[in-house]
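Encoded as structure tokens, here's the structure I'll be asking about.
With one protein chain held back, the other chains of the complex are shown just where they sit.
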Amino acid sequence: MRGPIFPEGWLEVIDISRHFGGIMALNRVSFQLEQSSISSLIGPNGAGKTTLINVISGLYPADQGRIRFQGENIAGMAAHSIAARGIGRTFQLEELFGSLTVLENVMVGCHVRSRSGMVSCGLALPSARREEEQEREAALANLQLIGLEHKAGDPIASLPLGERKLVGVARALSMKPRLLMLDEPVGGLAAHEISKLVNLICRLRSEGLTIFIVEHNMPFVMSLSEKVLVLDGGALIAEGLPEEIRRNEAVIKAYLGEEVAVA
Amino acid sequence: MTLFSQILQYAISGMTSGSIYAVLGICWSVVYLITKVLNFTTGEFVMLGGMLTWGFHGAGLGLLPASLLAVAATIAIAVVMERTAIRSVRQPSEMVYMMLTIALASILKGIILLKWGSETRKIEPMFGNAPIQVLGATLTPQVIVVITFLIIVTAGLSWFLNVTLFGKALRASAVNPTGAKLMGIDISRFRLFCFGLAGGLGALTGIVTAPITFTGYEIGMLNGLKGLVAAIVGGWTIIGTVLAALSLGLLEGFCAGFISASLKDVFSLLVMVVFLVLSTYRLRFRRKVL
Partner (left out) sequence: MKPATRFPLPFLVFALAVFLLPLIVSGSYVVGVMCFVALYGALALGKGVLLEQAGIFSLAHPTWFGLGAYVTGIAAVKGLPPLMAILLAAGFVALIAFALGAPLLRLKGYYLACATFSLMLIIEIVIANLGSLTGGHDGLMGIPPLSIGGLALEGDRPFYFLSWGLCLGTYWFLNNLMQSRMGRAIISFNDSETASRCLGINVAAYKLRLFIITAILASLAGSLFCFWIRYIMPALFGFPLLVELITMIIIGGGKTLYGPLLGSLVVMWLREGIHTYLGKVLPVMTAEVDALFFGIIIVVILILMPGGLAGWLERLRPAGRGARARTNLS
């Protein structure tokens, strides 16, 4: 389904396709996100949701199509350049840095906001030391946001899954992104951790952040999102408000398709 | 000497070296694909074959028994290495194996150096030294032995891996070790076999080429490295490795003849570096099983 293209759109994904081997992982996907909104992407397993996030964040290029972020075409840019332009993300498998402590992991998020180069760091110049202090404070503040500042010095491996996922979010937040993409943020989380995350997301949105969530957990998605996109077999099959999507026939078929066909 | 016979002459010497690189490349591939170990003692197997034969022969054994003993000893060394050092590594990774086998290669080199000194040694050719004239170029019977050896090894190994049950099981376990184990295949026996095979083939190569290229404690490293080049360029397949090795040997021979003998090693090493770098610019870098 292709929607109309608004030239003033904030994040525009236009006609994005990507194949792996013989499979079309993404098939002419087009949509838009508005600023300061919470949108979600749902779909059956293998629909291409993580592929879409990877293409937007620049881990690999699309075969065709354009992605415009705040008016600039970012499709095909290197991942670190896209990150520098304000797009942050978390990972389904966390991808935390096992050799660093919790605080240090979050401080890596601050990296993109500092300037000191290798030589100034190596020579311990005052400017480098000042930036180090600033990074530490900013990271600590983000840890407080997720309620884990008491574990700042702990190794990552010692944290349970739910807390590790929250550290991933704090790390991405340290970039001060304008768009935050969360890839399956609540998988494996306990109920109280989920509500913690929900509160955090609402708070971030009220501060102006745009959030794009890839998730399977329906209650979570439906309760939070202002817009829901549905991906199936690499193609966008539905887009709209949560209630509309819940009643959408194509969506129901996509999720329950095999059972219906067998019966 | 006419240009043509010059080219032929360099080609002959190139094919001889190329045969060494080809068999060595096969040794690298067999071990790496089955055990994931980058075995830097591969080159030393060639050195051991030649030097041990010379040593045993000098100690009184006839040439043939000395050769057989040398091959057996090298196989034993390879197997012992695998059983003791390589298996005991606690955090196996390609880099650890690399450092470990480099260290083992240093040990082997040092022992040979201490035992038999640093001069290059010669073994008498097996079928005499009568030069044969071919279109203006000369070759000795030993060259024919070397090339025949290469053909036998290539054909034999291909037959073994594609036709016999053991060989097919070997290939299967390279592709899917877990599946192979589930089928009741004993992987550790295969690892032993591969190391032993590499040791034996390497030693034989050393023995058949020693009459031509001489032997000494330090011939292992460069030859081994060029065998690795051949294996990488050849995509770790038997045919690919042999073709890559022979091409490398030929080009090296021409380089030595027409440009400079002392720079021929630089040439081969450059080929490796350039090939490795260029391959990162391709979208695919396939690795096939034997």
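What to note about this one:
In this document, chain identifiers A and B correspond to the written order of the chains, with residue numbering beginning at 1 in each.
Quick note on the criterion: a residue touches a chain if its C-beta (ideal position, glycine included) is under 8 Å from a C-beta of that chain, and two chains touch if they have at least 3 such contacts.
Just so you know, these numbers come straight off a predicted model, no measurement behind them.
Within the whole complex, the absent chain has one touching residue among A:Met24, A:Leu59, A:Ile237 or A:Ile252, and that is A:Leu59. Contact with the chain not shown here comes from a single listed residue; of A:Ala152, A:Val186 or A:Val214, that residue is A:Ala152.
One of B:Ala130, B:Leu182 or B:Val277 touches the chain omitted from the figure, and that residue is B:Val277.
Although one chain is not shown, part of chain A still touches it, namely residues 57-59, 78-80, 83-84, 88-89, 91, 95-101, 103-104, 107-112, 114, 116-119, 121-124, 128, 131-133, 135-136, 152-153, 155-157, 171-172, 175.
As for the chain not pictured, it touches chain B at residues 38, 85, 88-91, 94-96, 98-100, 102-107, 109-111, 113-114, 117-118, 217-218, 221-222, 225, 228, 232, 260, 262-263, 265-266, 269-270, 272-273, 276-277, 280-281.
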